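Of the protein chains in this complex, one is absent; all others appear in place.
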Amino acid sequence: MTTTLQINGSDVEVPEGSSVLDAVNSSGTTISQLCKDPDMKPIGACRTCIVQIDGTRGFPASCSVPATDGMQVWTDSEDVTRVRRGVLELTQAMVGANGDGNHRELDIAATNNGMDSPRWASREREPIDTSNPVFNIAMQDCILCGRCAQACQDGHQFIGAIDMLGAGQESRIGTFMDLPLLESVCTTCGQCLSVCPTGAIQVKKTPTPAIRTVKTTCPYCGVGCGISAKVDESERIMEMLDDPENQSSLGMLCVKGRFGYTFVHHEDRITSPLVRRDGVLVPVSWDEALDYVTEQLARYRGDAFATLCSAKATNEDGYIQQKFSRVIMQSNHIDHCTRLCHSPSVEAMLTSLGSGATSNSYIDYEEAGCLVIIGSDANSNHPVAAARMRRAVVERGAKLVVINPRRIEMCDFADLWLRPRPGTDVALLNAMARVVLEEGLADEAFVRDRTEGYDEWRQLIDKYTVEYAEGITGVPADDIASAARMYASPPFSGSCLIWGMGITQHTMGTANAHGLLNLAFVTGQLGKPGNGISPLRGQNNVQGCGDAGCLPDSFPGYQEISESSLEKFQQAWGADLPQEKGMVITDVVEAALAGRIKAMYIVGENPLLSEPDLHQAKKAFNNLEFLVVQDIFLHETAQIADVVLPATTFAEKDGTFTNSERRVQRVRKVIEPIGESRPDWEIICEMGRRLSAKLDLGAESEFSYANTSEIWAEMAALTPNMAGISYERLDNEGGIQWPCPTPDHPGTRYLYENDFPRGPRAKFVAFDQGPAAEELPTKRFPLIMNTGRVLYHWHGGTITRRAEGLLARSPELEIAMNPDDGERYDVADGEWIRVRSRRGDLEGRVLYTEKNRAGEIFVPFVKLQKHAANFLTNAVFDPESKIPEYKVCAVRIEKISTE
Amino acid sequence: MADRTQRNELRATLRERFPRERSQLLPALQYIQDEHGYLPGWAMEVAGWHLGIPSSEVYGAATSYTELSTSEPASHVIKICTGLGCRANGSLELLERTKQELDSADDGNVAVEEVPCGYMCAVAPVAKWDHDWIGRATIDDLKAIAREATSI
Partner (left out) sequence: MTSHAQRALDSLKASATQRAAAHSDMTRIVVQVGHCSAAVGADQVAKALASQVPDSSYIVTTGCDGACYDAPRVVVTSPDGARSTFSGVKTEHVGRILGSSGLPTQYESADPYVGQHRIVLDGCGEIDPTSLDEYLLAGGYSGLASALAKPQEKVIDEVKASGLRGRGGAYFPAGMKWESARKFPSPDRYLVVNCEEGEPGIFKDRHLMEGMPHRIIEGALIAAYAAGVHSIYIYINAEADLSTERMKQAVDQAARAGIIGEDVLGSGYNVSVTLRRGAGGYVCGEETTLLNTMEGDRREPRLRPPFPTEAGLFGRPTVINNAETLASVPVIMAHGAAAFAETGSEKATGTKVISLSGALERPGVVEVPMGTTLREIVFGLGGGIIGGKAIAGVAVGGPSSGILPDSMLETAIAPGMLHESGVMLGAGGVIALDENVDVLEAVRSLAKYNADESCGKCTPCREGTPRMVDALDRLLSGAGSPGDLDELRGLAEVVGAASLCGLGQAAGGPINSALHFFGDELAALAKG
């Protein structure tokens, strides 16, 4: 349906529901509109979009008047023009005298209305807030349009760090109690800055003019936000913008996406291949490096070779790397960081459902009636997905249950926060399920028609009364019950289960994951809009890395290694392939220590910061005879490598990332490779061709591609779930969610509507609560150390330490601790202390916070000032998935005598 | 800054008095102001937690209402109405005299302020001593009251 009206006498047709301003804009007429953001609701504050409408008295603001058929609108009648100029005069006089002289949209409006210097001197305004290291807020340039506050609140981010404060002449943009921005809950996401029409909110160093803009995808987390990079004439990225058209991020970004890109141009980038000569890595030519690698790797084909793929690199990179390992190196010892991450989730979902992916989409969070966020700190680790969760709560009144030993920001929005003892989620989840059954909240039809294994499971969980669970978890019985009720019977729509590392990184990781799945099965919260199960994927392309077959036990598309699949891929790749499933990375590390694995090729991962018990891990990698690392920075693992190959970043190559909601999105080359660096797939292909030639395997053609779309096409052809996706479609339609079997298939928002990859029935798998953790507090090591992440750093920090803005926001290792522990161990807030476990120690600054329960400290595993949590963590593993128990180890606190 | 117990107490009270709905913000803030004579930062924060409203928005709302104050008031406040009804009955003179003879806000004692209307214009001129309104007010009335309440 459309509406037709007249703007200045000529017909304009607009979609129904458009405003008069939309109509004016689409008519090609230019009119000032300072407080209306294209992506947000009208505010109606600036009054510069006023028009004259026949039959209506006064001059209504066109942004807030719905367009109706036959309306006669005048934007340029003498009267309305006079009044609009008057309004602009008053606006101009707010910023006229001071400021940086460039007031963007306001200046343009003034010029369009033929105005020059302000009519009045501007009044005294509040001082500039320079506290944020990335940008300033200068009221002296502010016209109080309200867009920034809207962007920080229900317009976009649902953070609410800033708001319009005061009234009348005292109106101002500010934080709670007018504190400096840095002391507020501001996450430096920059959304406010991106909507400010006058530059009152502005990055500290003004960007140089852009010569082109390239749309691509954020290289940080699994949310997969759309970004567009602006490049200046020195071929540097000078600004990163959000992408309103991106269906995953809807125009939002977090601090890393908007300000974290500067690592691309960091001086530490590896710009040429390095080879170790008499103990030191020296720059060499590509030929030299690759000849050397070829000659070496030729000696380690088969079981002695293992490779780590990069969840940061593209699908195409990953596909080529696993193909290289299988076809050329004849080894299935292929893995990537998912092992340290969601392997328990994948493990459990493969067993119970037959596929290891998130079942739903971010839009299902928005439509859900209840969200249960367990073992995930989405606000800092999946910020934009978290914003969409907050939207559900704030805008639609969805119930929110947070289950986390630590008080995370998200608790501010929660109806219920359960605080289990670490490692006791199995008991908690079993008890919740039992409540569901007891109170008749189960979805019997679903259980009857679509599941199996119910009876055994029912028996096992029978002893998990809420009281029994309270004993184990420390969560009040009533809270367990109400959480179960909220999840099983949401006020409207369905319920979503959302989880992260707090569930997986335990020796009970897989048991935890099954606990969650069982809960979803018994309540039937699966396979409909507004419900579903979401292991939030971590790395920007960890989903894709698995999809592309970077796994020891399956080919691309999770086609498990079997006679039939072998047949298929040997056909496709024209080579014999290793029959045996390979080892997972954690076993590879042990095998390396034992000398069974002799050579490794590590692409885009840094195990010497991310593996547990680093002293031990380092022994293992040192024990290798030949180690090739391919990365963008010379990190801890690279430093002990025999050869280091310089890869390009996401910004210097084409390809695709697949995000946490299974959306395949384009990565587009923004700038030429820095130095001699080359895209991963090119490097690997060249190695493939050289080795094939040397060993004359006749596989050269298998590693010759003109571009990444050829690689994608090959992969898609071999992967039924992706068969319908092509670069052409991605460029025309934007991201597409797999499964997408055919070119005319729209993609899939949620899975399991009718059946499951494993068959018609999902499988209940029962687990008992085991010991909470392998290593529990003792007299000598009385505290539990929980490790994880902070908003401003990425894992070990290899990248984020090289992005000024992010480093400035979080320059020191902070040890979060309850004040009671502070007193008990006599360390003050802000004191520099040492934390020691049986395996190692670190130093950092004490941060007093009520967020942590006494007895449990939290340390992010980023390495700062040489200190990293993984020197302390415990290399014990979940038997099913082999994930390390990163979330629990016993430590003690030592004072550092300050001289 | 209030200690943990003070926060928890307030949170408990708010929980029993006001349902967790944004529409309860004003009633909650009015309750807090009645309790403390103004809105301490920590209390606004607690209100935000309870009602699920970001503290900046609590503060943004609080600072937009003339009857709510986010800073500690002087121990006594005399308000003199300078609306038209009272002007026509000599309130400007009354204001002058009061300022001269009673204003001691600097030492936090008695602050003299104007109000645009006391909504009892028919008994002008009108003044307010702390919470008590005085109709047909004279400087002597005010001095008497002040003498009683303080010891100027």
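By written order: A and B. Residues from 1 in each chain.
Simple rule for what comes next: a contact is a pair of C-beta atoms (placed from the backbone, for glycine too) under 8 Å apart; a residue touches a chain by one contact, two chains touch by 3 or more.
All of these numbers come straight from a predicted model, not from anything done at the bench.
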TODO: Looking beyond the chains shown, say which of A:Gly166, A:Pro344, A:Gly509 or A:Gly724 touches the absent one.
DONE: A:Gly166
Task: Touching residues on chain B - with respect to the absent chain - done: 21-27, 29-30, 51, 53, 60-61, 64-68, 82-85, 87-89, 116-117, 119-124, 126, 133-136
- [ ] Spell out the interface residues on chain A facing the chain that's missing from view.
- [x] 42-48, 50, 58-59, 61, 64-66, 82-84, 86-87, 90-91, 93-94, 120, 143-144, 146, 163-164, 166-171
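Convention: only the chains that are shown with their structure count from here on.
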- [ ] Compute the distance, rounded to whole Å, between the mean C-alpha positions of chain A and chain B.
- [x] 48
Task: For the chain B and chain A complex, residues of the former touching the latter - done: 4, 20, 41, 44-45, 49, 52-60, 63-66, 70
Open item on the list: Applying the document's contact rule, which stretches of chain A touch chain B when the two form their complex?
Closed with: 149, 153, 159-167, 170, 174-177, 184-185, 393-394, 412-413, 415, 850
